[in-house]
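Sending over a structure as structure tokens; questions will come in a sec.
Subset of chains shown; positions unchanged.
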Amino acid sequence: MSLSPDQQAEIEDLRARPQQTLRTVAPGIEAHLYTAHPVLDHGFVRVIDYMGDDAAICQAARVSYGKGTKSVQNDEGLIRYLMRHWHSTPFEMCEIKLHVKLPVFVARQWIRHRTANVNEYSARYSILDREFYIPAPENVAAQSVINNQGRGDTLQGEDAARVLDMLKADSTRAYDHYQEMIDENGIGLARELARMNLPANVYTQWYWKVDLHNLFHFLRLRADAHAQYEIRVYAEEMCRIVADWVPFAYKAFEDYRLGSVSMSAQMVACLQRMLRGEEVTQETSDMSAREWREFKSVIDG
Amino acid sequence: MSLSPDQQAEIEDLRARPQQTLRTVAPGIEAHLYTAHPVLDHGFVRVIDYMGDDAAICQAARVSYGKGTKSVQNDEGLIRYLMRHWHSTPFEMCEIKLHVKLPVFVARQWIRHRTANVNEYSARYSILDREFYIPAPENVAAQSVINNQGRGDTLQGEDAARVLDMLKADSTRAYDHYQEMIDENGIGLARELARMNLPANVYTQWYWKVDLHNLFHFLRLRADAHAQYEIRVYAEEMCRIVADWVPFAYKAFEDYRLGSVSMSAQMVACLQRMLRGEEVTQETSDMSAREWREFKSVIDG
């Protein structure tokens, strides 16, 4: 990560100026405000603003359920109940605004989550910095042989070196040419055209604002072991921030979403038979070979 | 349900005029087009238009995943894979447009699903018909004593009769007064004001258009046993229509959504212990009493 001294000073200045508010304050996330948490080689996640806390989730739910919720004694119990039973609207009552710096190919995955507000740095208007994601050697991995969706073993020796050489050389050359094209004293090409020469590992940045329900949906998919490593590390950093912001909601999310398993009708039927002591095999399971494999991996732990 | 002879004739006329198209045609849903399927005492669901079929889901998925999907041999297998792994976008490539007549209190629940397009008959501009939902006696039930969220046993004898009398009398009087207020040769009150006198069991109608992914989300919540009976019967009618439209997708939805169970991290851990032969009780389960009860109800079947 590379914050300029000016940027670092601005962050420190913002953090030195507490103000009074009548709003709900969540102490756990106040500690994060403005600070840039490094991700990958040049990226970061910074909390710019937030709205609400665990209590705000309950407050919204109690408007929903009014006197009906008296039986749920406390906030944590209510939050766990809401999460377990897929009541999404109370979680939408919390909101967070992040400043994220990330490679373009990560941004392209990220933006697929449509229920969020985004202001991205525009390479049509402005000039991108010379910053490119170059993986650490341990993350340069082969195409998975098991499926088409991920990466397998880390590449070794010459192969990894050759990949890194190509990435670095092509990035450097692309940026040199980008600079040459847009040089106001030279060619002076329109920025909106010149940007097309930059590869997908160039860094961009944006303000991203999202409610807690949709953030959890994002984190469930992107903090998952099957997510691409380069977006997963952002999701993991955000998990740590959210855990400090709304600890009850985050714990419920961990138990009922991140660590949960969805069992099909067939899987539940098999489970019931197995718990009654019956021997069940794939042949007698009413599942495909692939489904059976997924089922076994869950119950064998 | 009360279609006028004119409306019935219009439906028959529309069904008698096939045209040629180059688009994908789904034979199973063509049989439903325009026909009003009765729901409750005066309501209905009619298919007005649709886009796509099972093959259209696969076509979109194959654009996304290209050669990566070759390993999944056939359309049904691919659709089941997509549903199991929460790939939602291919299902968004199918769309359906329904004409629904429903009581206002059902409409108020329904509209909470925001990702859909709606044109509702406006009582600000137009005059509502004298049609009110009056439950069948077997659906007049007491407040549940187990939770605050539903209904329990059917009311008997005098109690049920008294409820039905009140509902009928109040509806009739409210509509009489509504008519008196808006009478152009009498008081002539603005319709936008007069409508406020009508109770929530008056029928309204709307065109509702939604993609298949969001429709499945709606059906998962509203065809569930915990949904209020009066919206559940609409959801069940729609399930039958969808099963005819996209049979592979609907079957996958039944197996992996409607009939599925989400197990928390704690539940999965207990299952693994139980399948290894260990005795597990609520005390040793790391679950609350309520969670344990929910867990037992699943595994005991």
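To keep things simple, chains are lettered A and B as they appear, and every chain counts its residues starting from 1.
Here, a residue touches a chain if its C-beta (ideal position, glycine included) is under 8 Å from a C-beta of that chain, and two chains touch if they have at least 3 such contacts.
Treat the numbers as computed from the prediction; the structure is a model and nothing was measured.
Visitor: With 2 chains in place and all of them the same protein, how many does the whole complex in this file have?
Guide: 4
Convention: only the chains that are shown with their structure count from here on.
Visitor: So what's the Cα centroid distance for chain A and chain B, whole Å?
Guide: Chain centres of chain A and chain B, defined by C-alpha means, are spaced 32 Å apart.
Visitor: Write out the stretch or stretches of chain A touching chain B in their complex.
Guide: Touch residues, chain A against chain B: 65, 68-69, 71, 77, 80-81, 84, 86, 89, 147-149, 221, 254-256, 258-269, 271-272, 274-275, 288, 290-291, 294, 298-301.
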